[in-house]
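Only a portion of the chains appears, each positioned as in the full assembly.
Letters A and B mark the chains in the order given here, with residues in each chain numbered from 1 onward.
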Amino acid sequence: MTALGAPVLSETAMALCLLCILLVPFAGAGLALVNAGLGRSRSAAHAMMASLCVAAVAALVYVVCGFSWQGFIGRPAHELVLAGKQWNWIAAEPLFLRRLPLDGSPASLAACLQMLSVGLAALIPLGAGADRWRLRACCLSTVLLAGCTYPLFAHWVWGGGWLAQLGVNYGLGHGFVDAGGASSIQAVGGFTALAIAWILGPRRGKYSLEGVPTAIPGHNAVLVLFACVLALVGWLGLNCAGAMLFTGAEPGRTVLVAINTALAAASSALAAAAITSLRFGKPDASLSANGWFGGLVASSAACAFIPPAAAIVIGLIAGALVVFAVEWFELRLAVDDPGAAISVHAVSGIWGVLAVGLFAHFRSPVLNVAHGPLPGPTSGDAGQWLAQVVGVATLLGFVFPLTYGLNWLLNRVCPQRVPMEGEQQGLDLYELGAGAYPEFPTYTDEFTLR
Amino acid sequence: MTALGAPVLSETAMALCLLCILLVPFAGAGLALVNAGLGRSRSAAHAMMASLCVAAVAALVYVVCGFSWQGFIGRPAHELVLAGKQWNWIAAEPLFLRRLPLDGSPASLAACLQMLSVGLAALIPLGAGADRWRLRACCLSTVLLAGCTYPLFAHWVWGGGWLAQLGVNYGLGHGFVDAGGASSIQAVGGFTALAIAWILGPRRGKYSLEGVPTAIPGHNAVLVLFACVLALVGWLGLNCAGAMLFTGAEPGRTVLVAINTALAAASSALAAAAITSLRFGKPDASLSANGWFGGLVASSAACAFIPPAAAIVIGLIAGALVVFAVEWFELRLAVDDPGAAISVHAVSGIWGVLAVGLFAHFRSPVLNVAHGPLPGPTSGDAGQWLAQVVGVATLLGFVFPLTYGLNWLLNRVCPQRVPMEGEQQGLDLYELGAGAYPEFPTYTDEFTLR
């Protein structure tokens, strides 16, 4: 593995990329607020505190050791020779980012972006574990995510690993392509959310004895909908920076990325609003916000390679998927996911990854992380589609079992769910000793007595 | 019409412009929060949901067809020959941004900026229609705005249309100049707000039988004042990007734009605080926030061509105008505008446009969208002042009647106002089926019984 595939950035491209990275915390802010707003008021401070701690732990663990396993295209890595071909499976960097010059090089920008986006991935499971997940367990689970699951899969996708090599090794299009992290950030976070939701079990009172779910409304719809705008800005930064760093998109192409990202979010939110309006008579604000997030997630993988009309289609389908997936998980699988984290991040993330195979058109020279810029135009073909399917299969067959197993083990060592009394009191009082809104009376009994 | 007037951007200028555009959603977030905060708690979720839907509809409609009528300087357009002169009145682009290379060219940046700023214009009427405007009607009204009114007027100002040609055709200074959209975004949105407020009529209980208005306080002053900071960041991006794209300001001049924008907001908010303090004994927080927004709006047109001291003067006058306009509309015209959208966006927008004629000094070569960079310095003169007046006359004499007529027709087809029971219940319950703050008791009767 040589440095052949690493993108070369002009000073302007470096500045553009860095500034996009500085917007990524807004994506985290959006997730934190949507999770807090969709939860109960008596665990609102806990939701925000957990978001802060989880993002902090993720950044620290990633800098201490996560980047060591993830690395970047063209930097030291371990390779297996299998069937006569080299398979790059893990990076070989020292701890604490030593030996990585933090000077604006693409590798340093990737490290900076990941330090923030691993926090984003770690925030996702908080939505699924809302109102019952211990603060200590969140933090330890994040250590596992940021120190193991995330860097491993992200290396395969973005670090010149074997998924990226599918193109050069087996001629599957450009290898697995994901510009903004629909798989490595969103789906990894979303599958972790599914693992957490299964391990924790549903909230007290969510299901009746007959297994019929009760709607537990979020405590602040204004926060939830405001979070959508913050998330848009964060995703604009994330997708633009990812497209430049991980697919070699030239700076001017970020205009396309920005337009596609916004259109996917817009069409997805409207699709969710329209579908809920048709089915329930009134549009559902929470599901529309979830749709908006789902559109952002789904846009991430293909944003740099599709025309605006395709972004609208991707968004429309993402919005529909989110609405039906939320219902399916709640009714069929009895998975209690207050923040819709699984539907929004895992389901839409997979859809976004597959959409690359359906819609992407690699018109201009695009960087293939495993074998340098390709000459001339190539369109999305069966090989590309297969590469994307292999990526999804890896998520389902390897990443999900890994994250489930790790969190199951963690649950043995340190029980992840608060005891009954904690859920009754609310996490704020039980775990933090103070409520989020101590001066405001609330109706709490109405729900807890069910 | 040739490409003569189109600005040429270096790669750095392109990156700077794109990143400024990525900040524009904060202007929308600011407007959404200020509208929600100034409304009632029982329609807070509806206000945010309407903001999200309206911004989404605006972006989609603009991409589908709005840009086709707006276009950009130097791109295909229809022209009339009148009195021996060419009048460019509408662009001729295909739908879905086809044939527009989304590669960082000025035209692609303009499309990206407009996709977001047309949403900003569409958010403005929500302030005027708060607490009584149906969600479906908001969205349909936005289709009319983003598909007709906005692109038409914006083409005349920013797309090389006849207002921009006033300089080359009749020697009126540089033609109509508006760097950041005080007319094309703000005044267009503000006049639509006036049309909507007139069509909807005042809220139940706003006016007594004798016609005396009652103060209905906003439900969350923290949101309202927080929105000011978000709006500042959004406007900084909007004015910098607009100055570069639509007036050919060189990248370094964005420093001047940023300083002027912030100073106008600051002085306008302080003027509003001082005036309300003198008149009512205590400064009014809502009106001060409205003043802040008014200063931002008023700064937009001239920000790239005035010294900081002039920006302070523009802001002071804008703050005073907002305070008196709010009172005038409420008391004299019996227009119920909970978010002060008309005063902030239409009145301040017009003031900003006229201020170009008073204060602008085109010191360095400035792009004139209709005849290329002018050599050497020229100062604001009578011709320039006249061009600005023609623009304002067009807003009053053409844009307002057009938007009023379209919305009046829409009201015939699909009644825009919720029925009485919807207003009593609150829009959240009536239109969305769920309140914004379901766990918090509220004092609602106190107001509804009036």
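Rule of thumb we're sticking to: a contact is a pair of C-beta atoms (placed from the backbone, for glycine too) under 8 Å apart; a residue touches a chain by one contact, two chains touch by 3 or more.
All values reported here derive from a predicted model rather than from experimental measurement.
Every protein chain here shares one sequence; 2 sit in place, and the complete assembly counts 3 copies in total.
Everything that follows uses one rule, which is that only the chains that are shown with their structure count from here on.
Remark: chain A residues 10, 12-13, 15-16, 19-20, 23, 40-41, 217-222, 224-226, 228-230, 232-233, 236-237, 240, 250-256, 258-259, 262-263, 265-267, 269-270, 273, 280-286, 288-289, 292, 307-309, 312, 440-444 touch chain B in the complex. Residues 11-12, 14-15, 18-19, 21-23, 25-26, 28-29, 32-33, 36, 44-45, 48-49, 51-53, 55-57, 59-60, 63, 96-98, 102-105, 108-109, 111-112, 115-116, 135, 220, 223, 428, 431-441 of chain B are the ones that touch chain A when the two sit in their complex.
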